[in-house]
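As you look at this complex, bear in mind that one protein chain is not there, while each of the others sits in place.
Labels A, B and C are assigned to the chains in the order they are written; within every chain, residues are numbered from 1.
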Amino acid sequence: MDASLVLERNGTLWIREGRRVRRGDLVAVGRAEDGSEGIYVHSLDDSDDEGEFRFMTSAVSREKPIDYLLMAQMLLDERDRGGYPIWVTGPALVHSRARADMVWFIENRFVGALLAGNAVAVHDIEASIFGTTLGMTQSGVASSGGHGLHMRAINQVRAAGSIAAAVKAGIVANGIMHALVTHDVPFVLTGSIRDDGPLPEVITDNIAGQDAMKKHTTKATMAILVATALHAIATGNMLPAFVTNDDGTLRELPTICVDSSEFVVSKLKDRGTHQAFGVVTNAQDFMHILRLYVEREITARATPNT
Amino acid sequence: MDASLVLERNGTLWIREGRRVRRGDLVAVGRAEDGSEGIYVHSLDDSDDEGEFRFMTSAVSREKPIDYLLMAQMLLDERDRGGYPIWVTGPALVHSRARADMVWFIENRFVGALLAGNAVAVHDIEASIFGTTLGMTQSGVASSGGHGLHMRAINQVRAAGSIAAAVKAGIVANGIMHALVTHDVPFVLTGSIRDDGPLPEVITDNIAGQDAMKKHTTKATMAILVATALHAIATGNMLPAFVTNDDGTLRELPTICVDSSEFVVSKLKDRGTHQAFGVVTNAQDFMHILRLYVEREITARATPNT
Amino acid sequence: MDASLVLERNGTLWIREGRRVRRGDLVAVGRAEDGSEGIYVHSLDDSDDEGEFRFMTSAVSREKPIDYLLMAQMLLDERDRGGYPIWVTGPALVHSRARADMVWFIENRFVGALLAGNAVAVHDIEASIFGTTLGMTQSGVASSGGHGLHMRAINQVRAAGSIAAAVKAGIVANGIMHALVTHDVPFVLTGSIRDDGPLPEVITDNIAGQDAMKKHTTKATMAILVATALHAIATGNMLPAFVTNDDGTLRELPTICVDSSEFVVSKLKDRGTHQAFGVVTNAQDFMHILRLYVEREITARATPNT
Partner (left out) sequence: MDASLVLERNGTLWIREGRRVRRGDLVAVGRAEDGSEGIYVHSLDDSDDEGEFRFMTSAVSREKPIDYLLMAQMLLDERDRGGYPIWVTGPALVHSRARADMVWFIENRFVGALLAGNAVAVHDIEASIFGTTLGMTQSGVASSGGHGLHMRAINQVRAAGSIAAAVKAGIVANGIMHALVTHDVPFVLTGSIRDDGPLPEVITDNIAGQDAMKKHTTKATMAILVATALHAIATGNMLPAFVTNDDGTLRELPTICVDSSEFVVSKLKDRGTHQAFGVVTNAQDFMHILRLYVEREITARATPNT
């Protein structure tokens, strides 16, 4: 989204991010949005003409219902047409018990790629080895001595050489990273300034990390952003607003943003990811109900109408 | 909880709220909590001795897992032992599609009484008659002209004379109020300063409203407070901290408080309902998953172990 | 705002709230907003035509700057023209040290009337008598035995007969209620279901409470709503959207809504108070800076330009 239109010497046009533009590149420049400078900007018009007085017109609100059926159908449609849904998640997904649900989505081929930070993998692997996340048990109790367990988990993976190696060696025997490795689903783990560790696969340089994420956002046909402000906005910055259908027409790239507060979704929209659809809820509960609706929809589609 | 110990003339002791204490009543007075003034204050000690360094020790956090299985088991145990679980809900429960789940809990005898404000009944009845809540469709879209529908719903009930009459007349044919009336589950609707309307059964005087709620909190053996700061704190003020078991021993009165933010639960605890257990999530999702776990637990209990 | 247009027998037109409409009244009815049914609905158009791509377009956000100078000028203009600014506040104003600033605004004739709940007066009077609010000292520490002090404060006022009497008797010697009484600024205290007490002047019936508030919202030329969801929405429901200028033209009734989160302001707008201007901050800090800007503006206006 935040990129430049560059004319290559061989006559082709490329969309290139700022950090990739080089001295001498021919960049399309214009400020008018009406085409008068030869550049035409188009977005879908979501205004309407239904009268001035209405209630509940806010863009994002915890008071609005969540349409899980629609999201379930979109995920199944994506899988049917061979789409590439990218999932971008924060560590809250692993703190809570949504971990089993995330594994289910990976195993059932609803995940094209996972983009996340070091913490998601650290907590997931701590859960696999020690049964805790940040030293907290599954029932939410802080355990004595538990504050060091994530460091021990990191150390075991570093000793194995990589997450993939730790999975193959049986050190990491279940969970999200295990499912990704065993099902050959690509993942990108990028570092942040607050990381402990980091784990071996984590890309600690942000420019390199953005390039690694970009490879997947370019292919994305859907995006599900759960419980992460940092990575949601990072992904939003790279995500195309539209996907090309088989018949050449465009459709908006479906972007679901899940967070506990309205703030993250508003922030995402305020930074240009206008198509984002906000779901204000707890990450654990979102994952559990979404899976439930997907399971029901699979059953419904498998049942012939009589 | 916020009450006085009064010695009656006939020698019995009563716990009486401030507004019910009369001139001449003999009230136990003391500030020391160590028994030195003849009054001994006891609460459960939740401190522990597991070392000073731990992570994730905050009392309430959206980062903590939610133990739906435990809550489901508690609800079933209450039903089995003939308990009196009171539900206290805010209108968010009806805005979203948790309405169907609330009906399920009523129909399946998990609700001893419902305590709520005018808005819960108004939105529920608007949904029954017009299919919208505050003019918003079930998919969350603000409908043109919809901002007046809740007033039309109120008018229809007022014309019928009461909610119960509107149910019997078939005007209100489904939903929470319909389920309460048809299953003879008592409800208390109290007014607030921001009400439109109000509906006929709504008690507009707060003192009278508190007395009506008090009749149910006295009998309560469990409390589920969903998406309401006002009524949650009102109920917390009246709720005993303990229930007497059949064998005369005491157990803490289980109190679940569900809200989108940590703030309401902290506020509830800050005002003395120390036993409240906080669930930070969306009301719709809470209801849906809780029902799911209760259904699973019913199946599990019905299945003989082999 | 939420009211009906009623044609009286003597030919005059009145705006009347639902609870005041009587059988036989002639009420203007129409659903079309284009005037085709003889009723023409008008609101200010805030749309614009400045291109589709912009950042930071959300209606309310803590990331947006707060224009204290503008608010200070509006308050001074209101005072100069003899306006009637109504203040609607929650107890957070008294918990924190904004209490002294609120007193300053009352003493300096920036408050036409104060509308609030029982708790505002209870905490203010507890602070006056005991120096605490809900047992918490001014530096925010919970004091031992302090949880009973608000009840003792209520008892002292009840013994005096009224807040005004307690002020005159010197029991309440400073604070918000003291300033209101000694400066003859009217106040309305309405009850809520979670009240302890209540204090003598508190109107416990909500219908009567709405009528009492209505007397002031009708005269209002500006509204400042601080740290209260309940009373802000109650007031928003009654507040006209426009004020008539001396020359007969209309201007929007300036409505400032201050809260710690975006949610309350969005909720207020979602319920029809479209003109509300949101300030997302802490009530204490808002009051302190607003006062500072008003003081500076007074000095600036008093200084002749040279």
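Just a few scattered comments:
Heads up, the rule we're going with is that contacts are C-beta pairs under 8 Å (C-beta built on N, C-alpha and C of every residue); 3 or more make two chains touch, one makes a residue touch a chain.
Just so you know, these numbers come straight off a predicted model, no measurement behind them.
Residue-wise, the contact with the chain that is not shown comes from A:Ile233, picked out of A:Ala220, A:Ile233 or A:Ala283. Contact with the chain that does not appear here is found for just one residue of A:Arg9, A:Arg22 or A:Arg194, A:Arg194. Taking the whole complex into account, chain C touches the unshown chain at residues 50-51, 53-57, 62-67, 70, 92, 95-97, 134-136, 138-140, 142-147, 260-261, 280-282, 284-286, 288-289, 292. Contact residues of chain B toward the unshown chain are 33, 41, 43, 47, 51-53, 55-59, 61-63, 261-263, 266-267, 269-272. Interface with the hidden chain, as seen from chain A, comprises residues 2, 18-19, 31, 117, 134, 144-145, 147-148, 151, 154, 190-198, 204-207, 209-210, 213, 229-231, 233-234, 237, 261, 270-272.
The rule is short, and it goes like this: only the chains that are shown with their structure count from here on.
In this assembly, A is the chain whose CA centroid lies farthest from the centroid of chain C. In this assembly, the C-alpha centroid of chain A lies 36 Å from the C-alpha centroid of chain B.
Here the CA centre of chain B is 29 Å from the CA centre of chain C.
For this pair, chain A with chain C, the centres built from the Cα atoms lie 42 Å apart. Residues of chain B found to touch two or more other chains are 134, 145, 147, 261.
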